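Missing here: one protein chain of the complex. Every other protein chain is in place.
And then chain A:
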Amino acid sequence: MDVRYRQLNISDNNELRHVQRLIDADLSEPYSVYVYRYFLNQWPELCYLAFKGDDTTPIGCVVCKSEQHRGARLRGYIGMLAVAKEHRKKGIAKRLVTIAIEHMQKTGCDEVMLETEVENVAALRLYEGLGFIRLKRMFRYYLNQGDAFKLILPLTERSCTRSTFLLQPETELA
(Lines give C-alpha, C1' and ligand atoms only; values in the text may rest on other atoms or scores of the structure.)
Protein backbone atom coordinates (compact mmCIF):
# COMPACT_ATOMS: atom_id res chain seq x y z
CA MET A 1 0.00 0.00 0.00
CA ASP A 2 1.30 3.44 -0.93
CA VAL A 3 1.42 5.66 2.15
CA ARG A 4 2.30 9.37 2.09
CA TYR A 5 3.66 11.18 5.11
CA ARG A 6 3.69 14.90 5.63
CA GLN A 7 3.67 17.56 8.30
CA LEU A 8 0.37 18.84 9.60
CA ASN A 9 -0.99 21.99 8.01
CA ILE A 10 -1.96 24.04 11.03
CA SER A 11 -3.86 26.52 8.85
CA ASP A 12 -6.35 23.80 8.03
CA ASN A 13 -8.76 23.29 10.93
CA ASN A 14 -9.90 19.97 9.47
CA GLU A 15 -6.50 18.49 10.10
CA LEU A 16 -6.82 19.15 13.84
CA ARG A 17 -10.15 17.36 13.79
CA HIS A 18 -8.59 14.40 11.99
CA VAL A 19 -5.89 14.18 14.61
CA GLN A 20 -8.51 14.34 17.36
CA ARG A 21 -10.52 11.60 15.69
CA LEU A 22 -7.54 9.28 15.30
CA ILE A 23 -6.30 9.79 18.85
CA ASP A 24 -9.70 9.75 20.57
CA ALA A 25 -10.55 6.45 18.90
CA ASP A 26 -7.52 4.83 20.37
CA LEU A 27 -6.31 6.29 23.62
CA SER A 28 -7.71 5.65 27.06
CA GLU A 29 -6.93 9.19 28.21
CA PRO A 30 -9.63 11.71 27.28
CA TYR A 31 -7.81 14.76 25.93
CA SER A 32 -9.41 18.18 25.71
CA VAL A 33 -9.06 20.38 22.65
CA TYR A 34 -6.54 22.37 24.68
CA VAL A 35 -4.11 19.46 24.71
CA TYR A 36 -4.33 19.19 20.92
CA ARG A 37 -3.99 22.94 20.50
CA TYR A 38 -1.11 22.95 22.96
CA PHE A 39 0.87 20.56 20.78
CA LEU A 40 -0.27 21.40 17.28
CA ASN A 41 -0.18 25.18 17.50
CA GLN A 42 3.19 25.35 19.21
CA TRP A 43 4.95 22.56 17.33
CA PRO A 44 3.07 22.00 14.05
CA GLU A 45 6.35 20.94 12.46
CA LEU A 46 6.46 18.02 14.89
CA CYS A 47 3.08 16.61 13.95
CA TYR A 48 3.09 14.20 11.01
CA LEU A 49 0.17 12.62 9.24
CA ALA A 50 0.03 9.44 7.19
CA PHE A 51 -2.29 9.22 4.16
CA LYS A 52 -3.27 6.26 2.07
CA GLY A 53 -2.48 7.03 -1.56
CA ASP A 54 -4.15 10.28 -2.60
CA ASP A 55 -6.76 10.22 0.18
CA THR A 56 -7.15 13.45 2.11
CA THR A 57 -8.22 11.76 5.33
CA PRO A 58 -5.21 10.71 7.37
CA ILE A 59 -4.93 7.14 8.59
CA GLY A 60 -2.29 7.83 11.23
CA CYS A 61 -0.57 10.61 13.08
CA VAL A 62 2.20 11.35 15.53
CA VAL A 63 2.08 14.43 17.75
CA CYS A 64 5.29 15.69 19.36
CA LYS A 65 7.01 18.69 20.87
CA SER A 66 10.53 19.74 21.74
CA GLU A 67 11.49 21.97 24.63
CA GLN A 68 14.33 22.80 26.95
CA HIS A 69 14.26 20.37 29.87
CA ARG A 70 15.27 22.01 33.16
CA GLY A 71 17.31 24.45 31.15
CA ALA A 72 19.82 21.68 30.61
CA ARG A 73 19.00 19.90 27.40
CA LEU A 74 16.66 20.01 24.44
CA ARG A 75 14.17 17.23 24.91
CA GLY A 76 11.92 15.92 22.18
CA TYR A 77 8.68 14.42 23.41
CA ILE A 78 6.30 12.07 21.64
CA GLY A 79 2.86 12.94 23.00
CA MET A 80 0.51 10.89 20.89
CA LEU A 81 0.67 8.25 18.21
CA ALA A 82 -2.23 6.54 16.52
CA VAL A 83 -2.93 4.52 13.38
CA ALA A 84 -6.45 3.59 12.28
CA LYS A 85 -7.21 -0.02 13.23
CA GLU A 86 -7.57 -1.28 9.67
CA HIS A 87 -4.13 0.03 8.74
CA ARG A 88 -2.11 -1.41 11.57
CA LYS A 89 0.82 -3.83 11.30
CA LYS A 90 2.05 -2.17 8.12
CA GLY A 91 4.91 -0.22 9.67
CA ILE A 92 3.02 3.10 9.53
CA ALA A 93 3.49 3.92 13.24
CA LYS A 94 7.20 3.13 13.04
CA ARG A 95 7.60 5.34 9.98
CA LEU A 96 5.73 8.21 11.64
CA VAL A 97 7.89 7.99 14.75
CA THR A 98 11.05 7.70 12.67
CA ILE A 99 10.21 10.83 10.67
CA ALA A 100 9.47 12.74 13.88
CA ILE A 101 12.75 11.64 15.51
CA GLU A 102 14.69 12.51 12.38
CA HIS A 103 13.24 16.01 12.59
CA MET A 104 14.06 16.28 16.28
CA GLN A 105 17.61 15.10 15.68
CA LYS A 106 18.05 17.59 12.86
CA THR A 107 16.82 20.43 15.03
CA GLY A 108 19.27 19.68 17.83
CA CYS A 109 17.34 17.58 20.35
CA ASP A 110 19.55 15.85 22.89
CA GLU A 111 17.05 13.11 23.61
CA VAL A 112 13.53 11.94 22.88
CA MET A 113 11.18 10.97 25.67
CA LEU A 114 7.73 9.46 26.00
CA GLU A 115 5.55 7.54 28.41
CA THR A 116 3.71 4.36 27.57
CA GLU A 117 1.58 1.88 29.44
CA VAL A 118 3.45 -1.04 30.95
CA GLU A 119 0.88 -3.35 29.35
CA ASN A 120 1.19 -1.82 25.87
CA VAL A 121 3.49 -4.47 24.43
CA ALA A 122 3.14 -3.22 20.86
CA ALA A 123 4.22 0.32 21.76
CA LEU A 124 7.13 -0.96 23.84
CA ARG A 125 8.28 -3.19 20.99
CA LEU A 126 8.07 -0.27 18.55
CA TYR A 127 10.02 2.21 20.66
CA GLU A 128 12.55 -0.27 22.02
CA GLY A 129 13.16 -1.37 18.46
CA LEU A 130 14.29 2.19 17.78
CA GLY A 131 16.72 2.22 20.71
CA PHE A 132 14.60 3.68 23.50
CA ILE A 133 15.23 2.31 26.99
CA ARG A 134 12.96 2.22 30.05
CA LEU A 135 14.33 4.79 32.46
CA LYS A 136 11.76 4.45 35.17
CA ARG A 137 8.38 3.01 36.02
CA MET A 138 5.59 5.26 37.26
CA PHE A 139 2.98 3.95 39.66
CA ARG A 140 -0.67 4.17 38.51
CA TYR A 141 0.17 6.80 35.95
CA TYR A 142 -2.91 6.52 33.79
CA LEU A 143 -6.58 7.09 34.50
CA ASN A 144 -7.15 3.38 33.98
CA GLN A 145 -4.73 2.94 36.93
CA GLY A 146 -2.07 1.24 34.85
CA ASP A 147 1.62 1.84 35.52
CA ALA A 148 3.71 3.53 32.84
CA PHE A 149 7.30 3.35 31.68
CA LYS A 150 9.20 6.49 30.88
CA LEU A 151 11.23 5.72 27.77
CA ILE A 152 14.19 7.75 26.55
CA LEU A 153 16.27 7.63 23.40
CA PRO A 154 19.58 9.47 23.89
CA LEU A 155 20.71 11.44 20.86
CA THR A 156 23.68 13.28 22.34
CA GLU A 157 25.98 12.99 25.37
CA ARG A 158 23.97 15.69 27.15
CA SER A 159 21.19 13.15 27.58
CA CYS A 160 23.54 11.04 29.69
CA THR A 161 24.48 13.65 32.27
CA ARG A 162 22.31 14.64 35.21
CA SER A 163 20.68 18.03 34.67
CA THR A 164 22.24 19.34 37.89
CA PHE A 165 25.69 18.91 36.45
CA LEU A 166 24.81 20.35 33.08
CA LEU A 167 23.68 23.51 34.82
CA GLN A 168 26.83 23.76 36.92
CA PRO A 169 29.73 22.79 34.66
CA GLU A 170 32.25 23.66 37.37
CA THR A 171 30.97 20.80 39.53
CA GLU A 172 30.94 18.30 36.72
CA LEU A 173 34.28 16.85 37.68
CA ALA A 174 33.64 16.96 41.40
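Keep in mind that, in the parts below, a contact is a pair of C-beta atoms (placed from the backbone, for glycine too) under 8 Å apart; a residue touches a chain by one contact, two chains touch by 3 or more; residues count from 1.
FYI, contacts and distances are computed from a predicted model.
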Among "LAFE_0F15104g1_1", "Ribosomal protein bL31m N-terminal domain-containing protein", "Vacuolar fusion protein CCZ1 homolog" or "small monomeric GTPase", UniProt-listed name of the chain not shown: "LAFE_0F15104g1_1"
From A:2, A:54 or A:157, residue that would touch the chain that is not displayed: A:157
Residue ranges of chain A at the interface with the undisplayed chain: 10-13, 16, 29-35, 37-38, 41-42, 44, 65, 77, 79, 98, 101, 105, 111-112, 118, 128-131, 133-141, 143, 145, 147, 149, 152-157, 159-162, 164-165, 172, 174
